[in-house]
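Here is chain A:
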Amino acid sequence: MNELQLRNGTVFDPLNRISGERMDLAIRDGTIAEAVSSKAMVIDASGMIVMPGGVDIHSHIAGSKVNSGRILRPEDHEKDVEERTSITRAGVGYSIPSTFTTGYRYARMGYTSVVEPATPPLKTRHTHEELNQIPIIDKACFPLFGNNWFVMEYLKEGKLEECAAYIAWMLKATKGYAIKIVDPGGVEAWGWGRYLKRLDDEVPHFAITPREILRGLCKINKLLGMPHAIHVHTNNLGNPGNYLTTIETMDCVANLASSGKPIIHITHVQFTGLTGNSWLNVGSGAPEIADYVNKHDHVTVDPGQVIFGDTTTMTADGPFQFLLHKLSGNKWVNVDVEGETGAGIVPFRYRRSNYVNAVQWGIGLELMLLVKNPWKIYLTTDHPNGGPFTSYPKVVTWLMSKGARGRVLAKINKNARRRLDLPGIDREYTFEEVAIVTRAGTSKSLGLSQKGHLGIGADADVAVYNIDANSVDPSRDYEVVRKALAKAAYTIKNGKIVAKDGEVVATPIGTTYWVDPKVSNDLMQQTTTSLSAKFEDYYTVRMANYPVEESYLKSPTRIEVLAEV
Partner candidate 1 sequence: MVEKTIQDAVCTFCGCCCDNLEVKIKDEKIVSVRNSCAISMSKFLNYDRERLSTPMERKNGGFEEIKFEDAIEKTASILANAKYPILYGWSLTSCEAIEIGVELAELVGGVIDNTTTTCHGPSIIGVHDIGESSCTLGEVRHRADLVVYWGCNPVHAHPLHMSRYSVQSKGRFRKGRKDRKLVVVDVRKTDTAKQADHFIQVAPNQDYELLSALRTAVKMGEIEQDSIAGVPVETVEEIAELMINCEFGIIFYGLGLTMSAGKSRNIDAALSLVRELNNKTKFLIMPMRGHFNVTGANQVTAWQTGYPFAVDFSKGYPRYNPGDTSAVDILARGECDAALVVASDPVSNFPIAASRHLSRVPLVTIDPHVTPTTLASDIVIPSSFVGIERPGTVYRMDGVVLLTRKLVEPPKGVKSDEDILSAILRRTTELKGVA
Partner candidate 2 sequence: MGQGRSKEIGKLSDEYAKNVGICEFDPEDLKSLQISSGQNVRVTTNHGTVVVKAALSTQAPHRGLIFMPYGPWTSMICDPETHQTGMPSLKGIEAEVTAAPEERILTLRELVAYISGGK
């Protein structure tokens, strides 16, 4: 029996409505318990903040595109290395950390679960190979469906149920967790080097529109009873004026909503929240987008917060990455994946002095501060697109302290500063709100009921930060907060101390969650038959060699859901 007691911590556990209460926490055999015996190991957490382990809903940490980024950028690794120790493997950062380093750096910040939000199904075996080698944290990955030939054909033919069964088959085949949609239809068009910008443009050769793809997959998500909403990277990303596309995208599924449960998540809105009609007059569409989010319960968002400095952009949005290459003149990788999706990679430096970059920085923060209900928005940098995940502590200080963001505002491009509403926003996050946007809200959104809270029976994933909530005023002492969040006093994973004072002390392997929707046998039978008829026409691999076996995952956790079909 493995027992642990956290004494006298100041606990923030929003899902259980605990906000800054001084209390003890009992842990037995990896889960939160009622009480523990006198033999339990005791950690004195007095004068420290205790939260559930962090849960990152959108961070590119594994798979073919991440690894292409690594291969592209030796100059990124050279400046940031991790030496081998008796318990940790060697590795590199900076914006594209190696697998081991990724696990360690999350654990040091008190994060214990992370989602890879874009895996090309055909290459998902690769994603799992890397996830297998990311220590400590729990993981999941979202397969890409927004440009999938079978999906577009089923939807075009109105075969919603067969399409649902196909996606169930694909989730099982890829051991995926949720339906990810990137630039619906637009990446297929990019297969021909063409662009598709508006929701009602037709996808070449497929006679279907992004709107139809989005609505179809949103319905299917509901039919399958998926734990997470459809996770959407909108069309027209990175183009001035695209905040309208974002609002249109949110709205195009509005009438599919029921029961107030969010049915669509719009990710890294910073890239799709631009007003204006040229790079000279872009502005922040965050107020309009926040207003829509505040008025609708079917949608959640995350900012993909920009961090000034050097990073590596990588998305499944091939056409956008080419655009970014043209804008920046930086080196460019493109990888189109047959019948499914694409990917692009471009190194990028966000500059304070650059008008557009400064506006992008502002959009993320405005969104975080203008969306009133913290359960509707999650903290991300869309790692590494806005900046590396290691910048989260800095972002939190911007949310908690007007002074902290004021210091940056004073240094950004002055036209951008004039253009932004940010200087006039006084809101400062509380620790409870921080806990919501970094763990409670994200776990809830992912449907991981045993994560993101500290109730009896929850996974004992806990972060302890050396912040005295009574004496520390985050608005003023934001440097104290930043340092404490960067190096958790304790990070506990399944009841085991994995990091202490920012140093990794144990490297267990976390689990990989995947969702297995159960559709009726007849429907699945009929679908796989029609699938196998076409499979070899579409793919250069055999259908028998496509699926990833569950045994291939080092530590899988299957979540079975009952579909309506």
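Candidate entries met the following condition: all candidates are chains of the complex that A comes from, given by their letters.
In the analysis below, a contact is a pair of C-beta atoms (placed from the backbone, for glycine too) under 8 Å apart; a residue touches a chain by one contact, two chains touch by 3 or more; residues count from 1.
Everything numeric here is computed off the predicted structure, so don't read it as measured data.
Only one entry among 1 or 2 touches chain A in this complex, and that entry is 1.
Partner candidate 1 is touched in their complex by these residues of chain A: 62, 64, 66-68, 70-78, 81-84, 86-87, 89-92, 96-100, 122-123, 125-126, 129-130, 133, 191-193, 205, 322, 325, 331-339, 342, 345-346, 537-542, 544-545, 549, 552.
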